[in-house]
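Before I ask anything, here is the structure I am working with.
For this depiction, one protein chain was excluded, whereas all remaining protein chains were kept in their positions.
Chain lettering (A, B and C) follows the sequence in which the chains are written, and residue indices restart at 1 in each chain.
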Amino acid sequence: MAKHETPLLDQLESGPWPSFVTDLKQQAATKPECWDILGILELSFKDRITHWKHGGIVGVFGYGGGIVGRYADVPELFPGVEHFHTVRVAQPSSKYYSSANLRQLCDLWEKHGSGVTNMHGSTGDIILLGTRTENLEPFFWDLTHDMNQDLGGSGSNLRTPANCIGESRCEWSCYDTEEACYKLTMQYQDEIHRPAFPYKFKFKFSGCPNDCVAAIARSDISVIGTWKDDIRIDQAAVKEYIAGNYPSNGGAHSGRDWGKFDITKEVIDLCPTNCMWMEGGELKIDNSECTRCMHCINVMPRALRPGAEKGASVLVGAKAPILDGAQFSTLVLPFIPMSADNDFEELVEFIEKVWDWWMEVGKNRERVGETMQRVGLPTFIKVMELEPIPQMVKEPRSNPYVFWAEEEVEGGFERDVEEFRAKHAA
Amino acid sequence: MAKHETPLLDQLESGPWPSFVTDLKQQAATKPECWDILGILELSFKDRITHWKHGGIVGVFGYGGGIVGRYADVPELFPGVEHFHTVRVAQPSSKYYSSANLRQLCDLWEKHGSGVTNMHGSTGDIILLGTRTENLEPFFWDLTHDMNQDLGGSGSNLRTPANCIGESRCEWSCYDTEEACYKLTMQYQDEIHRPAFPYKFKFKFSGCPNDCVAAIARSDISVIGTWKDDIRIDQAAVKEYIAGNYPSNGGAHSGRDWGKFDITKEVIDLCPTNCMWMEGGELKIDNSECTRCMHCINVMPRALRPGAEKGASVLVGAKAPILDGAQFSTLVLPFIPMSADNDFEELVEFIEKVWDWWMEVGKNRERVGETMQRVGLPTFIKVMELEPIPQMVKEPRSNPYVFWAEEEVEGGFERDVEEFRAKHAA
Amino acid sequence: MGYNPDKPMDGRISDLGPPHYEQFFPPVIKANKGKWLWHEILQPGVLMHKSETGDEVYTVRCGTARLITVNFIREICDIADKHCDGFMRWTTRNNVEFMVDSKDKVQPLLDDLKSRGNKFPVGGTGAGVTNIVHTQGWVHCHTPATDASGVVKAVMDELFDYFTSMTLPAQVRIALACCLNMCGAVHASDIAILGIHRKPPMIDHKRITGVCELPLAIASCPLGAVKPAKAEVDGKEIKTVKVTVERCMFCGNCYTMCPAMPLADPEGDGIAILVGGKVSNAKSAPKFSKLVIPFLPNTTPRWPETVEAVKKILEAYAKDAKKYERVGEWAERIGWEKFFEKCDIPFTEKSIDDYRLAYNTWRTTTQFKYTSHIK
Partner (left out) sequence: MGYNPDKPMDGRISDLGPPHYEQFFPPVIKANKGKWLWHEILQPGVLMHKSETGDEVYTVRCGTARLITVNFIREICDIADKHCDGFMRWTTRNNVEFMVDSKDKVQPLLDDLKSRGNKFPVGGTGAGVTNIVHTQGWVHCHTPATDASGVVKAVMDELFDYFTSMTLPAQVRIALACCLNMCGAVHASDIAILGIHRKPPMIDHKRITGVCELPLAIASCPLGAVKPAKAEVDGKEIKTVKVTVERCMFCGNCYTMCPAMPLADPEGDGIAILVGGKVSNAKSAPKFSKLVIPFLPNTTPRWPETVEAVKKILEAYAKDAKKYERVGEWAERIGWEKFFEKCDIPFTEKSIDDYRLAYNTWRTTTQFKYTSHIK
């Protein structure tokens, strides 16, 4: 393939941040189609507009997802990217890899594709960026047969679930996010690969309310670790913090001189529920008032830890703004146990209940959060066979527009207007 | 008229709170139709339902408002309340009266009506409760000729404006609420008496953000006093508070032992903007951060006073929940001068601009707040010829759904799809 | 002279407006308007305002039933004549205020008021319960779902001690509206008593022709539950409407527009309790009241369920809130889940919003407190 002039892109080779332009140019030495990637991108930089056509339905046999079709709208100029489909490869939990595994994947992608990737896509997949239609099946063959790996999701199906690093390297994780993500991904392979839903559906698993995988903002079912009992306090370590011997916030603020650590200002006063105080040199917490926001624990990781009775909150319905505005997930199950021993039974049961209902009543291209908005939260709770509890709302309704069912109202709805008129002249 | 048995109502004669039943019974001695009021009410207590018919269009010649028609739906049982129209008499600012004036009104109402009143209606009028159609004109004649007084508003017109007591007995009033209310009421007599609006319209005037006439919740135009400069501090008095020599909150909490006054806990920590602190025994306020919420002034009335450069904030659109849910008024003019010397020119100009627009675009039975919601706040601001400022919103929009006008966008909206296709193959 | 029905327009005067307020000012008010410096509540119901001139005005505030007769007003005038140079005023919450210009005139006034039985309870100031703003109810209106004056009397009898004292964490404003039109503006009250209907309107086909403009009736329904229909009346087919009852949320707007669609019903109607609203901008911005008890029956003549509910909330608040904390500020600080628990109010799905802006009330955070609601 021809090398193209890229005067605009070249300007992105300077500067301290790693340059994808430099990287692509270097790759072009062995994968000449990278020149066409650079070329078409340069044209976009010049024209200030994309040069990719709308969609394109391609895939591998038997799967409805995992490939996003893409064609250039100037193929004659850049034949190397005439077809430029992406392949979404399911990532392992927490995105740990061995070099052996990755090298094999690189070889495969060099063989069947452009050699360009995203590590990782926004949903969490390994994104292999750009290949021709005729390469898809051979790539898939090798991926499954040689690497024992598989595609992720796209289309109106379950998308590749993702998780925060959790117990494997984080002291705060309230359940095994990796195992939950893995187990559910395995259990729902069919839902991932074969579109059967009204629209896309996402799971994300965070080990604690810090929510390092942004579950509450980006997943239809957000599973976020929490606990039931008391925050565990090491009073000796509290003293070390007060003495300034341990860095606040695990050293996260060490780049600036914020003055001496002040437990009142930095912890007690910032606790959103005001449930902490010092007493006799000890830090006290009224745990019944604590909303487990993590702040105090974040600031004093050596002194405070989540409680020991752990599990997760399950929230439903996050999504991006199209069409009605963005939604965060809504708290539906305040606490469930999360145990690999029972295959996350409580969660699985809930997920399937949500799906059964949504697949029945969800409209085409309606995310579950939108369906919830359409039917109303009270109805959603009822169909989920849950007790309505105040934890599901920030505050009670302020309008008086309550629906009453006929059976709730003494005497029912049927009335005789003649009888009424007998007592009330018109 | 016959005396009726009122076993249910009789039970409302006991107890420490003044009993309207006792009062009505006593009045019945000279105004026997009060027996029928008691009678029909007793029937409602028995039937647990109202016994008044829907509406009824009655009034005095030339006025579209001021009277609410009402007929009993059991007139044969209670002929004394067969007609039972209410008359809304415009109250004086702040509802001060002389006994001479009130006695005259009482005599009039005893002559032409039931002798029963509400002091006052929710909007602010003197409500004269219950008379016959044929009494309306004679009453109105006497009211205007003998008392030089007038009816208030009802229907789709300007409702009787109301105000808090303001400067006449409150140290915090930032403008003369009584004069503003009076002037505007006089100026808009036509708008009060002759329906010309899409729906009702209310003005309320409070002298400061404590809003003792509930303007922000209950009026289409809410004029609420505020100031521009610094809170006036008497440091000597601050010291008296700290010493416990002056009662906190003007003595409003003196019924319970809340402990010694603590300026930090009770004032500084409760300031919503955290803009107060003690320094060298003096109370300091960063007035540029103050939102003039009144809390500190409320708690230490002898030490703190509103600034000297006074005026009002104007907010628009409050209403009750029918149909779209209740609305508070929205801040539209953060600060205007309020001076009787220029006849409240700035306010008057704004009001008339709002009316001109609302009378043109408002739908039938659409409150101005609803019209604002329908067209959107940006449009409202534009038609009011105001600069959009961040003070009008709590926070900027979180959705990305911005309208752009064609002239704002380089090259306009017209494009040639053929030209586009020449560069972008389909 | 007087009104002459034969010449109704002769000598007619109109557009006079209200009397000018100043003529009704007590002298001390007139002399000191705009000059007040500070005030103090000397005891429940008794305020003192100090002027920069050195003058003082003492105000004695008395609760009233609002529904009062001319007899009663004349008694108020008697008192004003005797103690206050013949002047008085009413507050924005229907209390009557007597003003005197020196301290020694206060006690005689108080004694006089006291001597008149339960007619003039002194109070309603500061951190207490003041008069209940309310509406017409069964005394006058056509759409109420409950009475007004009767409920108010029952509630105020029970809360009387809070009217005559100042022991609460902050002022508590109670309001009552007898239907969703909310003339009592209960949408922003610490505790709101709201009359609600729970049965869809009946259609009086016999009457609808003539009294209703059908398109207006149809357009009136915010949920589109009113639809055009036909019916037979006296053997003739007429145009009328029907109501899809499952879509009705009993707002009564159709009845406001169309007298042939009454909704009131002895069993269907009753009271909902909302809490946590406020109007003032002090500390926190104005807040809407929130629905916490969806229904209590109209148990005449004393509405014991409603009285009990209001009292329970007030007492839980009195016990738990901090000084200066309004009911809504308290509920938000402790969290609504704790509010329900502390007030011992069962939580129902009826408190979960499903109207227009409902999503804003959903809890979109993991922050919550454990309560007995979580099993």
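By definition in this document, a residue touches a chain if its C-beta (ideal position, glycine included) is under 8 Å from a C-beta of that chain, and two chains touch if they have at least 3 such contacts.
Please read all numbers here as calculations on a predicted model, not as lab measurements.
Peer 1: So which of B:Gly115, B:Pro161, B:Pro195 or B:Pro209 would be touching the chain we can't see?
Peer 2: B:Pro209
Peer 1: Touch as defined at the start, partner being the missing chain; which of A:Val223, A:Ile263 or A:Met294 qualifies?
Peer 2: A:Met294
Peer 1: In the full complex, which residues of subunit C touch the absent chain?
Peer 2: Given the touch definition above, subunit C has residues 281, 285-286, 357, 359-360, 364-367 touching the missing chain.
Peer 1: Go through subunit B and note every residue touching the omitted chain.
Peer 2: So the residues of subunit B touching the unseen chain are 209, 211, 216, 224, 226, 228, 272-274, 288-293, 313, 315, 327-331, 334-335, 373, 376-379, 381-382, 387-404, 406, 408-411, 413, 415, 417, 420-421, 424, 426.
Everything that follows uses one rule, which is that only the chains that are shown with their structure count from here on.
Peer 1: Compute the distance, rounded to whole Å, between the mean C-alpha positions of subunit B and subunit C.
Peer 2: The mean C-alpha positions of subunit B and subunit C differ by 13 Å.
Peer 1: Please work out the Cα centroid separation of subunit A and subunit B, and write it as a whole number of Å.
Peer 2: Centres of subunit A and subunit B (C-alpha means) sit 48 Å apart.
Peer 1: Where does subunit C touch two or more other chains at once, residue-wise?
Peer 2: 180, 187, 251, 259, 262, 265, 288, 355-356
Peer 1: Where does subunit B touch two or more other chains at once, residue-wise?
Peer 2: Residues 47, 49, 51, 53, 321, 325-326 of subunit B touch two or more partner chains.
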